[in-house]
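For this depiction, one protein chain was excluded, whereas all remaining protein chains were kept in their positions.
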Amino acid sequence: MPEATRTRLFLVFGGVFLLLFCYSVMDLPPWGDYRGPYGDVIARVGVYERHATDAVNAINYDYRAFDTLGEEFILFTAVLGVMMLLRREEGTATRDAGKVKDAMRLSTSVRTAAMPTILLTVVFGFYIGLHGQLTPGGGFQAGVILASVPFLLYICENTESFRRVTSHTCLEVIEASGAGAYVLIGLAPFVMGMPFLTNFLPLGTTGDVFSSGTIALISACVGFEVTAAFLLVGYTYLQEIITGEITEE
Amino acid sequence: MTAPSSLTPLPVAVPMLGAALMACLRKWLNRAAMDAMGILVAALTLTVSCLLLAKVIHAPSVYWFGNWSPRGPIVLGISFVADPISAGLAVLASTLTLLSLIFSWRLVDSGSNHFQPLMLIFLAAMCGFSLTLDIFNLFVFFELMSTAAFALCGLKTAEPAPLQGSFNFAVTNTIAAFLVLTGIALLYSITGALNMAQIGLAIGIRHDPLVLFAFTLLTCGFLTKGAVVPFHFWLPDAHAVAPTPVCVLFSGLMVQLGLVAVARLRFVVFAQTFAAHEGRLRAILLSLGLMTILVGGVMCYSEHHLKRMLAFSTICHAGMMLLAIALGGPLAFAAMLVYLLGHAFIKGGLFLTSGILLHRLRAIGERSLFAKGKDLKWTAALWFSGALGLAAAPPFLLMTGEAGISKTAEEMGKAWIPWLFMVGGGLTSAAVLRVGMHTFFGWGTEPITDEAAQIGELPETANEDQRIFWYQFAPAALCIAIPIVLAVMPGWLSILREASTIFTQQSAMAQLVYGNAMTTRPPGWSASLISAAVRGSAAFLAAILLALTSIFRMKLRRALRVGAFLESGLHPLRVLQSGHPGDYVLWLTFGLAMIGTANLILLRS
Partner (left out) sequence: MPSVFHLLPFFVAAWLFFCGLYGLVSSKHLVHSVICLAILQSSTYILLLGIGYRVGGTAPIFADIAPGTLTVDPVVQALMLTDVVVEAVVVALLLAMVVKAHEKSGTVSPDDLRTLRG
């Protein structure tokens, strides 16, 4: 279908859809007037029942922990997919790693400033990860922050330094263990005759770092998994650039 | 209200754990070990699902994750519903995955051993999708199923076509996921709930534009997964390029799960909304089903790439299942599930047989296969049995399903539906017969071919040994044999009818969720099989005739060349299937706009 026809037809149908959307949305409760009971109930009882002051993470890792398990596995699956799609097949020509123009190293002052930044980032990442049940934070956020460190190295230096701090085998094992550990934490309550993903660990004191039972533990597992996932994706893409196949010109 | 079985989360947890373990040990295990582990975990999942099914046959229950039972009317946690239908779907998913993994033993390219964990995650997602009663959990498993499917579809990275097919698949299904999420958000805003039964009770009889628009969004999202016209364009592209074991799962269960989700929406969430307008809602869904059957059937006959042809036949049969959901009522829904079961195995068997042909004869296009299969007697037997099954002829299970649907249709005065089933079944069966006669008997003149028939001609198995192995043949044979066995086995149909009564009644679901005593006692299965058998056999005979006019087209007069006309004519329809993702999104928007407007105008007042 010629492009102009397609665009014009879309403006007609898309316009109808947009009008329908806007017309229906007028029946929503006005913005700023959240009425539903679900959020209010959890906000009221979450602290007492789970000794977790962060209601959002209490939902993510306790009330609706099964959803988070599914989401974590989507991440896991996507990383498996990336590794599978960008895999190196035997018998295809690969560019000699030495001849590829790698990223240019930045100036000395930038590289010197990077070091304290990296230290700060690592500390901050662990802080966010450990305090997920108390303040906004948790596994997903901590994972992303910690994963940014080798990328910072890549930007300041070159691919070699990225690959020096990350080991593909290590990352794969950490990632898979993080995902598997979440399922095992879910299966553990079976021993006590309780349903999957019940919060069975002692709840501790509200406001303590080691409180709220399995919420902190699951958060830690997710943190490891997300860090490893992002680094694996980065590693695979950089591998593709350096040793990617020669296309027939 | 029976106590929930602790087996309920296992069909999801076991394959997930297995996949994580296999991904962990990937660097140290060789191909055989990975294959063996995959088959072991799939078999374990099958065992667990069967045990669960055995436990819930007369005692459906609801399982609360994290031990979060409802507080009064407010549901706090996520729930799985364990009844014969959802447990049965989990058993079906495990069986198909197990057979596919056995088929891909050692020979199918495993993508550096990433294929097996991805298949297991796909299995976990399908089980979770069938069992859940929480609408956001449904979305999460929808996304998990889709992501695993995108990755599996693009496995064969040696040619450009798989990546294109996978990309088209990814774009359309991701849009569908976002449509579903938008619908969930709208429902959440007015009900403050994420549990389907609670949402259904909270919406009540309200049918203002917001509820209707949420219905449109959710339905269109799941109908995209269910490959209903005009959301179906991604399916043939994905099937043409995906490896055979993956196609089995796509056509066998993934597409149909989209339709099961539409059924859940219709019967649990929006049950009371359309109480006053049952007839109009039925008309909208019936017209969608009608278009799907016709487009699917006709395009099926005009394809010359085996897998694309089977993909279009999936679209055709998906239309038939949508018709059953449209009719509503416990008998039609139970019949739809029977049809789903039969179709899953027949289609799986046909795909596995085409995989055997690709392996043995190194070709998947009709012209390239011409007359090459003359000494493959047992494969031919499987292929032609599949054709018999698609026409809903005896002794296959599809006939039983069709009987139930036709009986409901006649009771509602829609006597054209059984004829439509015959047309659809006849067209798809004729296409399979035509290919079979060309390949296995070598009859007639050289087949017509087209551009699309050359996609994916690279064999997916290594060149070393082109014998057909027992682990390739046995799964295909089992897939064809199981529907016959199920069709003659007595007793399970009434269990299905009982479970279907609970599924289709919002009040029954609410009773399950809130822990009240169940009060339904439905009658057993009661559809006559004789008329269905007659219809099925007639459709099969018509299919044979149609296929023969195609094969011997050179010897016939022009006016009688019906088959050849269907094969190479109908240019406008073929142009629409253009392979361009922008076109597919355009038709998706068209479908959204049309269905949304129809819903608003017809169901509002």
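Letters A and B name the chains as they come in the text, with residue numbers starting at 1 for each one.
In this text, a contact is a pair of C-beta atoms (placed from the backbone, for glycine too) under 8 Å apart; a residue touches a chain by one contact, two chains touch by 3 or more.
These numbers come from a predicted model, not from an experiment.
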For the full complex, contacts between the hidden chain and the displayed ones involve A, B
Among listed residues B:F80, B:F142 or B:Y188, the absent chain is touched only by B:Y188
Against the hidden chain, chain A presents residues 3, 6-7, 10-11, 14, 17-18, 21-22, 25-26, 28, 30-34, 36, 38-40, 42-48, 53-60, 64, 67-68, 71-72, 74-75, 78-79, 81-82, 85-86, 134-136, 140-141, 143-144, 207, 226, 229-230, 233, 236-237, 240, 244-245, 247
Even though one chain is not shown, chain B touches it at residues 136, 143, 147, 150-151, 154, 157-161, 163-168, 170-171, 174-175, 178, 181-182, 185-186, 188-189, 194, 237, 240-241, 450-452, 455, 574, 577-582, 585-586, 589
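As a working rule, only the chains that are shown with their structure count from here on.
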So, in whole Å, the Cα centroid of chain A is separated from that of chain B by 31
Seen from chain B, its contact residues with chain A in the complex are 4, 6, 9, 13, 16-17, 19-21, 23-24, 26-27, 63-68, 71, 74, 76-78, 111-112, 114-115, 117-118, 121, 124-125, 128, 134, 136-137, 140-141, 143-144, 147-148, 150-151, 154-155, 157-158, 163, 186, 188-194, 208-210, 212-214, 216, 575, 578, 580, 582-583, 585-586, 589-590, 592-593, 596-597, 600
The answer for chain A against chain B in the complex is residues 1, 3, 6, 9-10, 13-14, 16-17, 20-21, 23-29, 35-39, 41-42, 62-67, 69-71, 73-74, 76-78, 80-81, 83-85, 87, 89, 169, 172-173, 175-177, 179-180, 183-184, 186-187, 190, 193-199
